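First up is the structure itself, then whatever we jot down about it.
Note that this complex is displayed minus one protein chain, with the remaining chains in position.
By written order: A and B. Residues from 1 in each chain.
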Amino acid sequence: MIYGTLLVVCLYYLLPLYVMIVTSLKGMPEIRMGNIFSPPVEVTYEPWVKAWAEACTGINCDGLSRGFWNSVWILVPSVFLSIAIASVNGYALANWKFKGSEVFFTILIFGAFIPYQVMIYPIVILLRESGDGITNIIRLFDSDASKFRLMGSVWGLVIVHTIFGMPILTLLFRNYFTSVPEELFKAARVDGAGFWGIYFQIMLPMSLPIFVVAMILQVTGIWNDFLFGVIYTKPDTYPMTVQLNNIVNSVQGVKEYNVNMAATLLTGLVPLVIYFASGKLFVRGIAAGAVKG
Amino acid sequence: MANSVEIKNLDLSFGSVAVLKDLNLDITEGEFLVLLGSSGCGKSTLLNCIAGLLEVTAGQLFIKGKNVTWAEPSDRGIGMVFQSYALYPQMTVKGNLSFGLKNAKVPKAEIEERVAQAAEILQIEPLLNRKPNALSGGQRQRVAIGRALVRDVEVFLFDEPLSNLDAKLRVDLRVEIKRLHQQLKNTMIYVTHDQIEAMTLADRVAIMRDGKIMQLGSPAEIYDFPMNKYVADFIGSPSMNFIQGEIKDQCFTVGDHKIPLKSYQAKATLNEGQKVWVGIRPEHVVVGGAVAKADHKPTVTADIVEPMGADTLVWTEFAGQPFRIRLGGTFPVASGKELPIGINASTISLFDLESEERL
Partner (left out) sequence: MALIDAGRTGSGAKRPLRLFKNMTAKIAALPMIATALVVFVGCTLWTIYHSFTRSRLLPAPEKWVGLKNYDRLWGENRWLISIENLAIYGACSLVLSLVIGFVLAALLDRKIRFENTIRTIILYPFALSFVVTGLVWQWLLNPGLGLQNVVREWGWTTFTFDPLNNAEIVIFGILIAGVWQGSGFVMVLMLAGMRGIDEDVWKASRVEGIPAWKTYLFIVIPMMRPVFVTALVIISAGIIKVYDLVVAQTSGGPGIASQVPALYVIDKMFGSQNLGLGFAASTMMLLSVLVVLIPWAYLEFGGKKND
């Protein structure tokens, strides 16, 4: 009986995925005829090609490939920076408690609940001003240097992702590092290792699993982001999610559903692959996000 | 002999809780000093202060004449062996041993030399390329000691290294530590809650309670002349018998019992009518032929008899209070039977009822 219910449940969850795949492999005439559940009579890969290389977003017609590479360019530095900073934070909080450290950490955690909309506009200003400030510094050395932009560039978005990823990641690392036996830390101090020495030589080699969990969390979250992508970048640096929305929702005239579905699948592919490949670690990651205090 | 470690007026408080109170301790060079006490008495805290892993609230710390009160652990000339040994899991034994020297920027050639030397002394040469999880408990202890050895430290600190082990291993490794001390002759400070470890390893024992040292002395002193009731009760297994009574006519009296105190080495004057505790160790009660010459010869009824092989433990009553006697295993005694015993004033301890100090 339980298996029966679970089967129905699984169908409910799998249905959209199935429909996506099936639709993306059909030609348009077949779609217009009708049954979204029926497998393609004639399998065609054209929608995929079109989605990747030719779809129009209203500004240019290079398809999703542009968005894909933008997403990659945003993803790699963001993941690296956010994890690097958060892991050091977690390590400092766990082993080197100093006056006020817990207060800052609590503010960070509360910050995770604040709706982004409250902070979005001031951050725009911050990024713009910082960009100008950095430009001025660069122009001290090279007066012809072009303007360095933070607002509207990939680097601005990287900083935003780092900031908003900090609360959960710091919590994750802090919880992990507190579970490392304190005597190990003491032994290293007796052996003369300092803050960075212990971090790189003792802690890092031991914490590979948690870094993997953090990476899964960040890759999924950053790749799937839409809001920050739309606000902090310019059209030619839009990540894949934003491009996808443009392709599907802002096209006038005939909607090419098969191309849209192919595009949707392409966008969801990266996190899905990671999800299916990482199994238990993914669950650990989101469960960690739910462990408070 | 110069002092290896000097602790002066040490105070340590966590917030408003005072853990160590005005502690003073001098440890001579080459001495094996044991900090003994039950959980929460502050012995581990004191050790961590000496190591520099905890900050003192007040007071001064000197190691080999140098003021190290605020120095980093690695600058104090100390090495530490932890309860869990805390070997670095991702490094080989060689890596574990070299880590400290690398941090001190010692040249590579010298590191090799020192590691080889330490490995030889500790007989862990064949283990150098293994990782900690491939070592036995005893081997891990030696590597942990080796970490301190290569750094050529003045003082070795041990934080309950045997507490995690099973009984048999504990006995074997205990002997190794003692042998090592005889070989290296370094000052060693050892924390434990186990009195057997304390008695067998120490040159001197400091018994701690509530952040204070209750008595500092050699194992023999502590055993024979405990300075207060707490120490008397702590050392000895089964523990000392305590009976309340008073001093009358230079005798300890309780009920009908009178123990003349002529052969008792009193520290202070015994006042007439003073209320006291008398402490009698179960093993100091004499039976059989020796009873005739004893200072006091009561007869007790054996209640419960526990034969332990080499010894027999007899639970009886004396002056209306529970009383334990330890006899040689071959002495005939049966439950319910009467047993004449003897108590000698030279082996008892007297404590003032209120202050619990030795008289």
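Keep in mind that, in the parts below, contacts are C-beta pairs under 8 Å (C-beta built on N, C-alpha and C of every residue); 3 or more make two chains touch, one makes a residue touch a chain.
All of these numbers come straight from a predicted model, not from anything done at the bench.
**Student:** Pick out which of A:Tyr45, A:Trp69 or A:Tyr121 touches the chain that's been left out of the picture.
**Tutor:** A:Tyr121
**Student:** Out of A:Cys56, A:Ile138, A:Ile163 or A:Val180, which is the one that touches the chain we can't see?
**Tutor:** Of these options, the touching residue for the absent chain is A:Ile163.
**Student:** Could you pull out which residues of subunit B are in touch with the chain that's been left out?
**Tutor:** Residues 66-72, 75-76 of subunit B touch the chain absent from view.
**Student:** Residues of subunit A in contact with the chain that isn't shown?
**Tutor:** For subunit A, the residues touching the absent chain are 2-3, 5-6, 9-10, 12-17, 19-20, 23, 31-32, 34-37, 85, 88-89, 92-93, 96, 98-99, 101, 104-105, 107-108, 110-123, 125-126, 162-163, 166, 170, 194-196, 220, 223-227, 231, 241, 244-245, 248-249, 257, 260-261, 264, 267-268, 271-272, 274-276, 279, 282-283, 286-287, 289-293.
One rule holds in what follows: only the chains that are shown with their structure count from here on.
**Student:** Between subunit A and subunit B, what is the separation of their C-alpha centroids in Å?
**Tutor:** One centre to the other, that is 58 Å.
**Student:** In the complex formed with subunit A, which residues of subunit B make contact?
**Tutor:** 48, 51-53, 72-75, 78-80, 82-84, 86-90, 99-100, 103-104, 147, 151
**Student:** Where on subunit A does subunit B make contact in their complex?
**Tutor:** My answer: residues 181, 183-184, 186-193, 197, 201-202, 205-206.
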